[in-house]
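Handing you this structure, nothing more for now.
In this view, the complex is presented without one of its protein chains, the others remaining in place.
Per-chain numbering from 1; labels A and B assigned in written order.
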Amino acid sequence: MSSISPPMLFSSSPRPPPPQVLRVSSLYAAEPSFSDPMAASAPKWAQKTITLPPHHRGCHLITPKILNEIGSDLSGFKCGLAHLFLHHTSASLTINENYDSDVRDDTETFLNKIVPEGRSAPWKHTLEGPDDMPAHIKSSMFGCSLTIPITDGKLNMGTWQGIWLCEHRDYPTARKVVVTLNGI
Amino acid sequence: MSSISPPMLFSSSPRPPPPQVLRVSSLYAAEPSFSDPMAASAPKWAQKTITLPPHHRGCHLITPKILNEIGSDLSGFKCGLAHLFLHHTSASLTINENYDSDVRDDTETFLNKIVPEGRSAPWKHTLEGPDDMPAHIKSSMFGCSLTIPITDGKLNMGTWQGIWLCEHRDYPTARKVVVTLNGI
Partner (left out) sequence: MSSISPPMLFSSSPRPPPPQVLRVSSLYAAEPSFSDPMAASAPKWAQKTITLPPHHRGCHLITPKILNEIGSDLSGFKCGLAHLFLHHTSASLTINENYDSDVRDDTETFLNKIVPEGRSAPWKHTLEGPDDMPAHIKSSMFGCSLTIPITDGKLNMGTWQGIWLCEHRDYPTARKVVVTLNGI
């Protein structure tokens, strides 16, 4: 995914302007393709559970880790959808900026600002620590799943888009993601 | 879904620790399966509209109700995706904790805290009552649809995950959910 890797080579200076938006002609697979019968007769499904190592509380760019796990699987799909499903209720998955880590830090700042924690918080659910109930709320705000188009064997995301894991607990734990690929 | 039912037998005491996270080997259906030609040649689609009875304002665990409607359909899918789509703009669907009802109460408390209602609210849209505009905002915050992986005939959710219906209106009404299942 060249749209993801290059920014990682840069230092934290202003981003170059994104490429001009162009209309892309349709990719159709409406009829059985006799040149490629398998594509028409046997749409492919792949599903695997991957484990993300513990990440500290905050937002983390995990696109490289996800691609490392599913990149070779993706290459078998001409057109399809990739679904990522986080198996937890105190962390979240979201798509956001892949370039400046300040964006991830500021997003964590925002989440902590609008979801009260500790003595000022009105929560009844406190048995698992002051960070637990805020973590559940943040998980529903950003959500625990993503669906991303697959085009020509790659995740079809925008130039500046990346996959984030947002860890909302203080104590980092491994997180499980069920990835389901479907397409032709 | 055994991961959903057991917690309902417990009282509101601290949860036992979740099971250790393990890597699960891939489930692949990349090639036509000659032992099960149907799987390869005819991926299955099922779609139905289910009606949820009126729920009072707040967050409600509806996993058992959903499974009661689609459980037998799910059993026909070895690998796939289940999509739930709420037909309304003043309620939402989210995935969160399935064990302690305090988590659902606290989430409702949070929503009411950050979305002003009544005299203090700046809304122009007030024709349908003071709870209507806040309900629309909450609906976009949590969203009206969910996509959940299907594995071996069951929704593949985490041990503590459940499906919530969040009703944002004061006057409860029945809510319609379009469920679409796709897989092999």
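By our rule, a contact is a pair of C-beta atoms (placed from the backbone, for glycine too) under 8 Å apart; a residue touches a chain by one contact, two chains touch by 3 or more.
Fair warning: this is a prediction, and the values are worked out from it, not measured in the lab.
Checked against the full complex, the one of B:66, B:79, B:133 or B:166 touching the unshown chain is B:133.
When the missing chain is restored to the complex, the residue among A:49, A:63, A:89 or A:182 that touches it is A:182. On the side of chain A, the interface with the absent chain consists of residues 14-15, 21-32, 40-41, 43, 79-81, 94-97, 100, 102-103, 105-107, 109-110, 113-114, 141-143, 146-149, 151, 156-161, 164, 182-184, using the contact rule stated above.
The missing chain lies against chain B, touching residues 38, 41-51, 73, 76, 83, 85-89, 114-115, 122-125, 127-128, 133, 136-137, 139-141, 143-145, 147, 173-176, 178, 180, 182.
Rule of thumb we're sticking to: only the chains that are shown with their structure count from here on.
Inter-chain centre distance (chain A to chain B, centres taken as mean C-alpha positions): 19 Å.
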